[in-house]
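Have a look at this one.
A protein chain is absent from this complex, but the other protein chains hold their places.
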Amino acid sequence: MVWKKHDYDDIPGTYVFDGERAHSSYALNKLFYSFNKAQCRDEFNADPAAYCDKFGLNAEQKKLVVEQQFLNILRAGTNIYYMAKFCIPRGVSVQDAGAAFQGISGDEFKENLLKKREGLEQRLEREGGYWNG
Amino acid sequence: MVWKKHDYDDIPGTYVFDGERAHSSYALNKLFYSFNKAQCRDEFNADPAAYCDKFGLNAEQKKLVVEQQFLNILRAGTNIYYMAKFCIPRGVSVQDAGAAFQGISGDEFKENLLKKREGLEQRLEREGGYWNG
Amino acid sequence: MAKIIGGVTTSHIPAVGNAISEGLTQEHYWKRFFDGYQPVKDWLADKKPDVIIVVYNDHGLNFFLDKVPTFAIGCADEYQNADEGWGLKPTSPFAGDAEFSWHLAESLINQEFDMCTCQEMLVDHGFVNPMRVLFGDHEVWPVKTVPLVVNTVQHPLPSAERCYKLGQALKKAIESYPEDLNVVVAGTGGMSHQLQGERAGIIDVDYDLATMESIINDPSWFYKQSNAEIIEKAGTEGIETIMWLVMRGALVDKVNCLHKHYHAPISNTGAGVLLLTDGTD
Partner (left out) sequence: MAKIIGGVTTSHIPAVGNAISEGLTQEHYWKRFFDGYQPVKDWLADKKPDVIIVVYNDHGLNFFLDKVPTFAIGCADEYQNADEGWGLKPTSPFAGDAEFSWHLAESLINQEFDMCTCQEMLVDHGFVNPMRVLFGDHEVWPVKTVPLVVNTVQHPLPSAERCYKLGQALKKAIESYPEDLNVVVAGTGGMSHQLQGERAGIIDVDYDLATMESIINDPSWFYKQSNAEIIEKAGTEGIETIMWLVMRGALVDKVNCLHKHYHAPISNTGAGVLLLTDGTD
C-alpha cells in the first residue's frame, strides 16, 4: 500500500486529480456523474440521504452532500467537472467554487481574472501578427 | 465510404469481427449484451418483438432474432461471444453453432475435435519435456 | 486520397456555448472573443471540408471514471450530444463517417497507439462548442465529424510529446485513406486555467502566447515540457492545451499561420485561436 509521490505534489494550492484522489472520492464522483440524467437528479432531490446510501457514500461523504458543502466536497478529492453537475444547478458556479478556496466572492474572483488581461491589446500589438479587434 | 480490405479476408470460412462487421451488427450485439442482466432476459422473453424494436433492430434483424435463426444471426455479422448469451440458454451450444456452419451435428463436430488429438501423448513424448499424465 | 487541408485550435469551455445560445456574442464581454473567429469561419465556409476531426477531452458525459481511455476515437455514423447535468437542450446530432473512423483506428493501432474504439459516443461541450463556434448552429451540420478523445482529466495523462506523436501517426492514417476527403483537424481546450484549489483563477498570458508561438513554429518547446511543468504554468485544467499538439503533429513541419487570435479571460480561461495550413495556399 504505497501511494506514489509526484512532481506536481509540490505545486502550492493545486490538487491534481490522480489515482490517489480519484480512489478516495470514487463514490462521490459516481453519484455526481449520475446527475447527467434528469431522473437521477429528481430521485436525489426527493431524498438526498437515501440517494447517498444507494451510491455507498460513507457517513462523512454523505454529510457533505446532504449539506451541500461544495468546498469541502472538492477538498474530499472529487473532480471539479463532476462537482459542477451538483453545484451549478444550485446556483453555485465553478467560479464561485474556485473563489471559495481563497475565501473571496465569485465577483471578486471574476475581477481578479479581468485584471490579468489589462493591456492585452497593446501586448498583442507588440507581439505582432495577432488579430486584434 | 470505403471499407478497407484486409489480409484476413482471404482466409476461407473465416469471418474476422472487424469494424465493418461490427458496424453492421451493432444493434444485434447490443441486444445480446443486454442479456447479461436477468431482468433484460425476462423482458425479452415476455415480448421478443417489442424488445427488438427497443434496440432499433431493422426488420431483417428482428426476424432473425424472433425466429431464433442462430446461424443466420452469426452470418449477419454478430460476434460469437455476444450470440452465446442468446443461444446457450436456449440449448444451442457454441459448438452446435460452429457445427451448423458445416451442416453437421454438434456431436459430429465434437468427434472431429477429438480426432485432432489422436496420438497426442506419443507426440508429446517425442517432443520431450512435457508433463504427460 | 484523403488530405489534411488545415488545422485549427479553439477553446471549448461551456460558457462559449451558453453565450451562443443566449445571443450574447456581440455583448461587450464576448464580442472580441467571437469576432476573432470570423476569419476561421470564413475559411471553413470557403473550403467546405468533408470531415473535421475534433480532438477534445470528455468532462464526464460519455466516460465515467470506471473506464478512462487515454485515447479514444468515435467509429459511428452519428454522435449525439446530451444533457451534462445542467438541463441544457442538446444540439442536433453530428454525422460521423464510420468507414473513415475505422480506417483511422486501424492505422493508429498498427502504429502502436492503443486506441479505444467507440461505436456509440455521446459528445459533450468539449466537442460541441468548437463545432458551434467554428460552423455556427445547424439542424444538419455542414461537415462530417470524427471525435478523438484525449484523457486530460484522470491522471496519469498522456505526455505532451505522446500527444504530438499521436498527431504524427494521425497524419499518416489520414493520408493513407483511399477516398478523396478534405480533412480539418481541430485541437481544442485550454488555454491557461485552474478551476480548483487556492491557486484557482490562473491566467498566464505570457505562457499562453509562448504556447501559441510554439504551436506554430516550434512545437518541441511545448511538448518537451512534462505535464507537471505545464500544470505549474497553465494550471490543472490548462493541461488540456496538450491536445493542440495532436492537431499540430498532423500538420507539416513548417506551417503557414493564416490567423492568430488570443483573448482573455473567457470565463476562467485564456482562449487561443489558430488557423494553420501547409503553406502551399
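Each chain gets a letter, A, B and C, in the order it is written, and its residues are counted from 1.
Following the convention adopted for this analysis, contacts are C-beta pairs under 8 Å (C-beta built on N, C-alpha and C of every residue); 3 or more make two chains touch, one makes a residue touch a chain.
A quick note: this is a predicted structure, and the numbers were derived from the prediction, not measured.
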Visible contact partners (per top-of-document touch definition) of the missing chain: A, B, C
Residue numbers in chain C that touch the chain omitted from display: 63, 65-72, 105-106, 109-110, 112-121, 154-159, 162, 165
Residue numbers in chain A that touch the chain omitted from display: 1-4, 18-20, 22-23, 26
Positions on chain B where the hidden chain makes contact: 6-8, 11-19, 22, 26, 29-30, 32-33, 35-38, 41, 74, 79-82, 84-86, 88-89, 94-95, 97-99, 101-102, 109, 112-114, 116-117, 120, 123-124, 127, 129-131, 133
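We take it that only the chains that are shown with their structure count from here on.
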Chain centre separation (chain A, chain C; CA means) in Å: 22
Rounded Å distance, chain B centre to chain C centre (Cα mean): 39
Chain A and chain B, separation of their C-alpha mean positions in angstrom: 46
Sequence positions of chain C contacting 2 or more other chains: none
Multi-partner residues of chain B (each touching 2 or more other chains): none
